[in-house]
Every structure is written in C-alpha cells, then in structure tokens.
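Before anything else, here's the structure in question.
What follows is an incomplete set of chains from the complex, kept in their original frame.
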Amino acid sequence: MKLIIAYIQPEKLNSVKQELFKAEIYKMSVTNALGCGQQKGYTETYRNVVNEVNLLKKIRIEIAVSDSFVDKTVKAIIKGAKSNQIGDGKIFILPVEEVIRIRSEEHGEIAVG
Amino acid sequence: MNKILFSLSLFLFTLGAGTSVFAEDAPVTSVTATAEVVAPAPATAPTPPPEVTLSTDKVIAETGDDGTVVSQTEKNSAFSGSLTAVWLLITGSLVFFMQAGFAMVETGLTRAKNANNILMKNLMDFCVGSVIFFLVGWGFMYGKMGLEAGKFIGFSDFMLSSSNDTMSWFFQVVFAATSATIVSGAMAERTKFVSYLVYTLVISGLIYPISGHWIWGGGWLSQMGFHDFAGSTVVHSVGGWAALVGAIMLGPRIGKYVKDEKGKIRVRAIQGHNMPLAALGVFILWFGWYGFNCGSTLNGMDLSMTHVAVTTTLAASMGALLAMTATWLISKKPDVSMTLNGALAGLVAITAPCAVVSPTAALAIGAIAGVLVVLSVEFVEKVLRIDDPVGAVSVHAVNGAWGTLAVGIFGDLAKLSNHGRLEQIGIQALGIVSVFAWVVITSFILFFIIKKVIGLRVTEKEELRGLDIGEHGSEAYNGFQIFSNM
C-alpha cells in the first residue's frame, strides 16, 4: 500500500476531487499548508512596507491506496491540478506498511478503500 | 489605474480649491441661535413638514446677540430650532453609523479573501460621496431653478454657496451615502476597485440627487403627491436598482453556477465567512434606522417621531420573523443570513409608510416584506441567475418598491395629499416605475462606459486568489488559517 501526498493550488481542489471521484477514489484527507517552491511568491504591502511572501497557500491531499490504485490516483490528481503554470504542485509517494480501520479493526488492503 | 485615481482626487480637490478656502471670504454660519438660521427649510424636507408652531415664529425683530431685548416669540423659535438641530444631528449621526452596518453585513456575507476590498468600498463610497455631494449633488437635489424648485433638477447652492443650510446638508449627505453603499454588496467579490470609485462618484453626484429632487427636492413627483417619508424609493430602491444593473453587467462569481455531468446548471451556495459580523451589521443598521426613519420628521417638534419608532420596530421584527419562517419551511432549517435579510427587508419596507400607517399595518407590511425577500432571493438567484452575494436587490429594490406601494395601500389618506385610495396607489406606482426607469437607464450607461473604458471586473486569477491580495496587496485575517479554495 502507498500513501500519496499531493500539494496543489487551493483553487484546484474541486477539480481534483471531481477527477478522483470519476476514477472511483472516494477516500482522502485534506489539510491546508503553506508552500515554498519554484513559484517565487508575491509581494504584499502593508502600510507601505513591502514584504516578500514566499510561503504560498497550498492544499495538501493525503490518499492511502493499495498498490494497484497508485497510477490511477496520480493520473487523476494530475488531470485535476495541472494548469502548466509554475506552482501547480507535487506528488509524493510513500510506502505504507499497515492500514487499520478503527470501526471494524480490519487490517490491510481491505481497510484502505 | 493609479492615474485614474490620482486625477479623481485632483479633480475633487481642485474643484474644492477653486473657491477660496479662507474663512474671511466664505463666511461661516453664524453660531448664534437666531430664528432665521434655525427654521428648517421646507424645500429640503422629504415630505412637507406638517404645520407646526415653529413656522409661525418666523417674524423676528432683532438677532438678539448684541444685547438688545429679545422677544418671547423669538425665543420660542430659538428653542424649537435648537431642538431640531439637536434632533437632526443625532439622528444624522445614527444614519452615518449605518455605513458601519453595511460594511459589516457585506463583509460577513462574503468570503474572507475579499474582506479588505469590501471594507474599502464601504469606506470610500462615503468619502467620495460626501465630497461630491458637497460639490454638486446637494445643488442638483435641493437647489432651485431660477426662483423656484425645478421639475426635474435643482441647480443652485453648489458647495453650500448661497444657502448655509448645514443642518439639512448633514442629514441629507448620510442618506445619499446609504444609497451608494447598497450597490457594493451586490457587486462584491469581483468588481475592480477603481471602477467602483468611479461608479460611486456618479451615483452620489448625479443619479441619486436627480431622482431625489423629483421626490424630496420639490420636483414633479412631490408635486403630484407622491409620498416617501424616509426613502424606501428615494434611497433604497435607487441603490437596489443600481445594484441589479451592476450585478447583471458583472456576471456571477466563478463557482456560483456550475454545470454538472449532465450539463445541467446547478446553483451553488458561496457561504459568507463571518456571521457574527453580519449579525452585528444588521443590529447596527436597525439601530441606525431609528435615525433614518424618526429623524425624517426633519423637525424636533414633530411628535410623529414616536409613532415612526413604533411602526419601524414592528415591521422589522415581523420581517425577520416571517423570513425565518419562510426559510424554515423551504429548507427545513431557519437560515441565519436570510433571517438577517428579513429584518432589513422589514426596515426597508416601512421606511416610506412609517409615518402614515398604523402599528397593525406595520405588522402586515413587515410580514409581507419578510416573505417577499425570501421569494425574491430565490427568484433572482435561481430563476434569473443573477448573482447578488448579499441579497441587496431583494432587500433594497424589491422591498423599497413594496414599501412605497404600501403607502398607497395602508396609508392614512388624510395625511397624504387628498387623493382617493386608488389614485394614491397609482401615484405611488408611477413613482416606483419612473425611479426604476431612471436608475436602470442611467446606471446601465454608467456601467457600460466603465466597462469599456476601465473594465468592470478583475481577472479570473485575481478573483480566485481573492481581491484583497490583487487589489490591496494584503490580507484581512493575517495569521489565520483559512481554506481559501472555497
């Protein structure tokens, strides 16, 4: 099993969710984050003082899937998030050793989906 | 963009500086209480003030501040004049405070990422509006045409030059600002800031004063016996119809109307970000409305003010109550933001008839307003598919019209202009329609020109990220974690 972590632009959350639903991936967890990457950020001014903002608002999605679903998931995310502009984001794939569903105490593949 | 703004400021400023700013040349109102100064100019009255003792006191022999004997008649006049000044200053200040109410309601009912922008609009429409109303607006609204009130427009007293009616001006400028500020809510979350400034200059300087002149400035509608005590039509409908035109010409916010898989258009709720602020705003507006309606007696000696307070209270309460009931029935839950709208709808509706209907009629007027606002929001949003984030059109335009009509339906004819009931209803309807036509046409032209010359709407990217960063370069809630994707 894998844990897919994706950082995307906030405004893309809805379209990513839709692509995932189309790919029949219904489970995910979302947090918001600040990201620093190739996208340079922008300058804010407050009371005429200029501040460089290089921590930009990003959405972080976490999806645990069984190995066979990894590709499908990644594709769906890319489809939903890609706009060909700097700042589109990144996907990280990490190994997961075990998944447990709290309600039923089921383990492994059966608990992921 | 800077240039536009800069020339705007310069324009206002040079206009102002064109006349001498030194006090010697432009004599200030005398600070002593004399009857001449205090007698409220009847021409500026929303409705011709009822004959009160006051007006019989105009004959004075001397000014009295040089130590000569002052007659009792003159003193009476000074008392009633001073009471009127106190009354209008305080109620006028309450009306000013309504700006805070509008700012809070509109901010609360829109998203966090646009909060700075909407605050700035609400502040600047008062600032721009009061200056332009001083320079020209007041002259168009309450000025004379030659020796008497023009039928369609006034044209004198610019910059309070010939008259020195500071008391009336103060009370009127806060009304003008109310009218302008209504529009910002309907156009929220997508309008260019600089375009908004231009719009507000024109509505406060031209559109509002002219239709205002027809009704309160002695123009043709007032001559026909059209009655709008505190401005359901003059103030609220004018703002509301301009809001309608603005919202149409802007188009809906991104994400408001989305196509689902089957290509059917679905309406999505874009929730406001701060209900306590919105509720506070409504309480402030309601509070200020006592100034708005009661102060419109324009006379501290006119005891109808207490009657007005009662009808205002009851209509607002019924508006909120019935709007809550309506949304409870429709969506199975009593919705907070619609209930808030309901209170405002009741207030708008009672604004025209507050002095000429009974408390019981006020209950009915408010109740109908409460239902009307809910149905109107449904209609505007779901049928017409016009995106009005705060419900400004339904609250101010629709209920402004309803309240104006209610004068004809429920009003005490004896207090109106001796027309029969149907005739009075007809006159009220005529007023509603002509103001509608005037505002829709002029504001369409205005927004059309702005759209062509400067553009009306921010870029998609700016809209998605929020106007606070795009237009003002900073955020409203620094440090808070906010899901801005919504």
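Letters A and B mark the chains as written, and numbering starts fresh at 1 in each.
FYI, a contact is a pair of C-beta atoms (placed from the backbone, for glycine too) under 8 Å apart; a residue touches a chain by one contact, two chains touch by 3 or more.
Quick caveat, the model's predicted, so the values are computed rather than measured.
Asks: Across the whole complex, what number of copies goes with each label?
Replies: A x3, B x3
Just so it is clear, only the chains that are shown with their structure count from here on.
Asks: Within their complex, state which residues of chain A touch chain B.
Replies: The contact residues of chain A facing chain B are 10-14, 32, 42-46, 57, 59.
Asks: So in the complex, the part of chain B that touches chain A is made up of which residues?
Replies: Touching chain A from chain B are residues 255, 464-465, 469, 473-475, 481-485.
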